[in-house]
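A single protein chain has been removed from this complex, and every other one stays in its place.
Up next, subunit A:
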Amino acid sequence: MTSSLTVRSLSVRFHLPGATVHAVSDASFAVRQGECLALVGESGCGKSVMAHALMGLLPGNATVAGSAWLRTGGAPPLDLIAAPERVLARTVRGRRIGLVPQSPAAHLTPVRTARAQLVEALRELGNPAPADELAARAGLAPAQLDRYPHQLSGGMAQRVVNAIALAGDPWLIIADEPTSGLDRPLVDATMTELRRLADDGRAVLLITHDLRAAEQVADHIAVMYASRVVSLAPAAEFFAGPRHPYAAGLLEALPSRGFTPIPGRPPELTDLPAGCAFLPRCDRSTAACSHLPEAGTEPSRVACHHPLEHHVAR
């Protein structure tokens, strides 16, 4: 039986004095073994909150609704949202889900060597494998492991956090903006690494604002806008012709395409409209758009009353 993560109607709210932040609203998607799903969107749209919700790492002022069923091999399914912290800490984090954090160099403890940190992860997760072997699989030489974080280049630091994320042999890797601040060759190397993990039979949930990085590895692309997943499609179909006007606008803003920004600005997550959140920036809007478009739960879907039509060979 293949392992999978199925997220259904996931919502996250943060309660601030005088305001409620709608960080994630009614999100549904699935990731299976051997696949990479990229969750793309601009900064502040709720992508990282999604990762933290799945790992049970949200702060105390957050309320979470919905479900996220984690099915690992023959083990009984586990709802990550309802599971108590003890279960998440002992059986999920590091063991079934590994997190590749944002800005790897900053994530490592500066006063300890990469080896000390990898050995600690292996010991805590009860993995008897030698650190050198795991590091070699991530593309690191034993001598490089003995360096302190400030002695590592960006690419090496990336491989160290990859190795630590794999220390407990998780089948699902959540990579939260793993490439922000890296230059193109390092982005390419990181993406190749993530693809290899998926091809090895793991699953990868890649959270990124970088469409070109997503294009390199993803099997499916989910686009988030103002806390909602507005479009989900196979990668090839998406890049050939995105159906949601926001997704089309994002692609058209790439320097390799039109290099034209989407007019207007995204709404505040504390003050979302009742209807489609993209309405004020959309040139296809009609009266129908004041009602929230249904996204449905099909593997390929678009939450829009007037999606773009493309003649794509399926």
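Just so we're on the same page, a contact is a pair of C-beta atoms (placed from the backbone, for glycine too) under 8 Å apart; a residue touches a chain by one contact, two chains touch by 3 or more; residues count from 1.
What we mean here is this: contacts and distances are computed from a predicted model.
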item: Hidden chain of the complex, named as in its UniProt record, picked from "Sarcosine oxidase subunit delta", "ABC transporter ATP-binding protein", "Molybdopterin oxidoreductase" or "Spore germination protein (Amino acid permease)"; value: "ABC transporter ATP-binding protein"
item: Selected residue (touches chain absent from view) among A:R71, A:H107, A:H209 or A:R284; value: A:H209
item: Candidate in contact with the missing chain, chosen from A:A27, A:L145 or A:L186; value: A:L186
item: Touch with the omitted chain, as defined above, among A:D79, A:D200, A:E268 or A:E294; value: A:E268
item: Residues belonging to subunit A that touch the chain removed from view; value: 41-44, 153-154, 180-186, 209, 211, 249-251, 253-256, 259-262, 264-265, 268
